[in-house]
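Shown here: the complex without one of its protein chains, the others still in place.
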Amino acid sequence: MNIDLTTKIGELRFKNPVLTASGTFGYGLIMEEFSDVSLLGGIITKSITLKPKVGNPAPRIVETACGMLNSIGLENRGIDNFLEDILPGIRRFKTNIIASIAGKDEDEYGLLAERLDRQVSAIEVNISCPNVKEGGMSFGQDISSTKRVIKKVRMKTALPVIVKLTPNVTSIEDIAKVSEDNGADAVSLVNTYKGLSIDISSRKPELGSFTGGLSGPAIKPLALYSIWKVAKNIDIPVIGCGGIMNFNDAIEFFMAGASLIEIGSATFREPNAALKILKGIKHFLKTKKIKAIKEIVGTVNEN
Amino acid sequence: MNIDLTTKIGELRFKNPVLTASGTFGYGLIMEEFSDVSLLGGIITKSITLKPKVGNPAPRIVETACGMLNSIGLENRGIDNFLEDILPGIRRFKTNIIASIAGKDEDEYGLLAERLDRQVSAIEVNISCPNVKEGGMSFGQDISSTKRVIKKVRMKTALPVIVKLTPNVTSIEDIAKVSEDNGADAVSLVNTYKGLSIDISSRKPELGSFTGGLSGPAIKPLALYSIWKVAKNIDIPVIGCGGIMNFNDAIEFFMAGASLIEIGSATFREPNAALKILKGIKHFLKTKKIKAIKEIVGTVNEN
Amino acid sequence: MTNIKDYPAIVISNKHIDDNIFLIELLLPGFDGKAEPGQFIMIKIDETYDPFLRRPYSIFECKKEKVKILIKTVGKGSKMIAEKKRKEEMDILGPLGNGFPVDKNNYPILVAGGMGIAPLWFLGRRLTKLRNKFSIIFGEKTTTPLAEEIKKTFGAKVFFVTDDGSRGIKLTASAALPLILDKSPYRKFSIYACGPKGMLKDVINFGSGRNIPVYVSLEEKMACGIGVCLGCSVKRRGTDGFLTVCRDGPVFKGEEVMI
Partner (left out) sequence: MTNIKDYPAIVISNKHIDDNIFLIELLLPGFDGKAEPGQFIMIKIDETYDPFLRRPYSIFECKKEKVKILIKTVGKGSKMIAEKKRKEEMDILGPLGNGFPVDKNNYPILVAGGMGIAPLWFLGRRLTKLRNKFSIIFGEKTTTPLAEEIKKTFGAKVFFVTDDGSRGIKLTASAALPLILDKSPYRKFSIYACGPKGMLKDVINFGSGRNIPVYVSLEEKMACGIGVCLGCSVKRRGTDGFLTVCRDGPVFKGEEVMI
C-alpha cells in the first residue's frame, strides 16, 4: 500500500510531516553525520538573530522529572553568518529548510524576514523564547505585539510564515487566531514552559540565567491540549510540538489536530529520533490501513 | 537544637508548614488508618460544593510521563453532608482543618463561606479546578471574576481566606495581587495544568471527560517558577504546591518563596509522603543548623 | 482495613508461566498474612517517577510474610514488574479493599475469565482449606499453560471452556453457568466472578434472572488504591453516583454496580 504522507503549508509542499524543532537539531550539518536528514519533512534552524548572540551563562541545562530546563539564550552567529557560511552548506539537503527568526523588536523581525526572503523554504517566527531579556516570549504573550510582529514579517516576505507560539498564556487559541488573521500561513506550538530549579545546598538556581524553559515528555499532555484547542479555533495548519518521543505520541498530536509535528528534545536521547518516529508513523498507518496522513488529522473522537 | 517550624496565616498558627492538598487526602479519615494526621501542619479537604456532585464519568485518571491527568470533577457530597457527617468526625484531629470550597458562581462561594464560618480553621477558595464545566478554573483565569469571588467570600467569613490559583494564565502574579488586594490572607498555587491524552487505537481521549489536569513531578519546575513569581509580587503568605515528592523539592519551594507547602499526588505513591517530607525538612534544617523554617523562605540567591 | 501497611518487599521467585504471564512470590517482612480472597495490593515498581503510579494486583496466594501475584504483561509497568528477579525490591501497599464474602449455606461457583483467575485462585484455595466444596469455570480464548496450572491445583473441580474449543467445551464462561448449575446436586448457589467486563455483565444478568447472589471483582485505573483520590469510580446502580473500586470494592454485589 502506498501511503501519502505529504502535506502543505500555503504552497509549500512537505514530503512528510516530520520536522525537527528549532534549537534541537543545529542546522542539520552535525546531524548529517548520523542520519540522512534529507529523509525528513523539513528542518527548522536554531533561531537566528540580526546580530550574533553569545547566549546565557552556564549552566544552561538541568534535568527535571521526565524533562529538562534549558536557558541557551538564543546563542547564534547572526543572520550574516547564516546566509554566508551556513545556508550554502545545507541547501543541498533534499528537504525544506525553515529558518527560525528572533528579533528584539518588530523591526528586527522585519529585517530578518527581508534578508531571508527567497533564501529558504519558509520562516518560523519565534515569538516565544522564554530565555531572553528583550523580546522573546513577551511578544507571544500579548495579542497586539503578536499582531505587530506578524504584520511586519508578512510585509517583508512572500515565503510561508509560521508563527511559533508560547504556551505561557491564558488562551493560546486567541494568539493563534490573531496570527491567522494577520497573515500567518501556519502556527507551531508549543515552545517551552517557563520553569525554575533550585540547588538547595548553594541556594542558587540550577541555571546560570536563573529561569529556563521546560521541554520533554513531562510537557506532552499540556502541549497536546494546546494543539487541540488551537486546531479547533483556526483554519491554517497547526504544527504540533512538545514532548513527542515516539510514534504513539506523534499520532496523538495528529489526532488532536496537528498537520505536521516537530521533534525536539527527543533528539537528545536518540539522535535518530525524528527518523525513527517517521518510520513508526508509516508503520502505524499501514497497519491500520489508512492511506494518507491527512485522514487522521483532528480525528479525536469528542463525545 | 530546637527547630521552629511554626508559621502563620493571618492569626492562624500552623505548627509546621506541611499541609495536604485538596482532593488528594480525602478528609483525613482514611489516611488516619495509615498515619498520624495530627502531626501535619494542616489538612485541606476535598473541595466542597453547595449541592452534592457526582463527578465526571470514568476513566478519571491516566498516567503520563512523571505525572498524571485527573478529571474527578469535584465529586463530593455537598456542604450539608460535610458539616453534619464529616466535620464532627475530624474535629478531633489536632491540626488545622482547612475547607476547600468550589462554587458555580460568586453567590455559591459566598454561601459556602457563610456556612463554614467558625466551623473550620480556614477556607481555601478553589477558583482553579480545570475539570468542571461551570465555574472552576475560568474564575481564576480572569482578574475581575477573581476579585468578585474573593470579595464575596471575604464578606461572609472572618476565617482566614486562602485563594487557590490556577497556573493556566499569562501572569499568575497578577491574579495573586488581586487576591491580596481584595482581602485574601494567603494564596495557594498551583492547581493542575490543563492537559490531554489520547488513546490512538480507539481515537478517544483517555479520560471520560476528555481533558484533565496534570499533577506530579512533571510540573514541579513550572510550579516552582510560579511560586517564585508570585512571592516576589505580594506580601501575604504563599502556599506552594505542585509535584513536591520529597524534602529536597519542599526546600526548593520554601527557598522560592513559599511559607507553607501542600503535598498532593505524592500521597498516591507514598501514603505517608507528607509526614516523610516533614521529617526530611526537619532533618535538613538541623543538618544546616538553621533554627527556623522562616529563615529559608524566599532565600534563593538571585544574582 | 486496619492492617494496611507499606511493605518493602523482596522478590523470592519469579516463575514464567506463559509468554506474558508470570507468577511472582514476594516476601513482606512483618506481614501477618491476614488477607481475604479478592483483596489486592498496590506495587511501587521503583524509585524513579516513570512510571509514576503504583500498579494494582490481586492477591493470588498469601501466607505469613509471603504473597504471590499472577501478572500478565500488558504495558510498561507490568513489564517492569515481570522483569524483577530474585532479591530485587518493590514496595507493596496492602492488603487493600474488600474480599469475597463466603455465604455459608450456598454452593460456591467461581467463574474466571483469563487473568480473572487471580483473585479466584485465592478464593479456591481458601475454600479448600475450609473444606468447602465448590466448582470453578475457567474460560479462555484459547488454552494456555495457565489452564494446566489450574488443573494441577484444582483438578476435577474445574470446568474448562474456550472460545476455540482448544480445551474443554467451546463456550463462553457465562454460557457454561446453566450447564453446571442444572447438573448440580446443590440448590443454593453463590457466584464469584472475575474477568472481562462483557463476561461480568452476562454473569450478573444470569444471577439476577435466577435469584442467585453474584459477587464480581472489578478493575479500574487507580492512583491511590485507598479511597482518597476518587479516581477509580464505577457507577452505582440505581443512582447517579459512584462507588470507588479500591475501597468500596474491588468486590461488589452484582446488583450494586453498573458496568
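Residue numbering begins at 1 within each chain, and the chains themselves are lettered A, B and C in the order written.
Heads up, the rule we're going with is that a residue touches a chain if its C-beta (ideal position, glycine included) is under 8 Å from a C-beta of that chain, and two chains touch if they have at least 3 such contacts.
Keep in mind that what you see is a predicted model, and the values were worked out from it rather than measured.
Enquirer: For the chain that's not shown, point to the residue among A:Pro17, A:Pro160, A:Pro217 or A:Gly242 touching it.
Expert: A:Pro217
Enquirer: Can you tell me which of A:Pro59, A:Gly280 or A:Gly298 touches the chain that was removed from the display?
Expert: Checking each option in A:Pro59, A:Gly280 or A:Gly298, the one touching the absent chain turns out to be A:Pro59.
Enquirer: Extract the touching residues of chain A with respect to the undisplayed chain.
Expert: Here the touching residues of chain A are 23-26, 30-31, 33-34, 46, 52, 54-55, 58-68, 70, 72, 75, 216-218, 245, 265, 267-272.
Enquirer: Considering the whole complex, not just the chains shown, which residues of chain B touch the missing one?
Expert: Interface with the chain not displayed, on the chain B side: 65-66, 217.
Enquirer: By the contact definition given up top, give the residues of chain C that touch the hidden chain.
Expert: 48-51, 76
By definition in this document, only the chains that are shown with their structure count from here on.
Enquirer: Could you name the chain whose CA centroid falls nearest to the centroid of all protein CA atoms?
Expert: B
Enquirer: Taking each chain's centre as the mean position of its Cα atoms, how many Å separate chain A from chain B?
Expert: Here the centre of chain B sits 34 Å away from the centre of chain A.
Enquirer: Based only on mean CA positions, could you tell me how far chain A sits from chain C in angstrom?
Expert: Chain centres of chain A and chain C, defined by C-alpha means, are spaced 47 Å apart.
Enquirer: Would you mind listing the residues of chain C that make contact with two or more other chains?
Expert: Counting only residues that touch two or more other chains, chain C contributes 49-50.
Enquirer: What are the residues of chain B that contact at least two other chains?
Expert: Counting only residues that touch two or more other chains, chain B contributes 64-67, 216-218.
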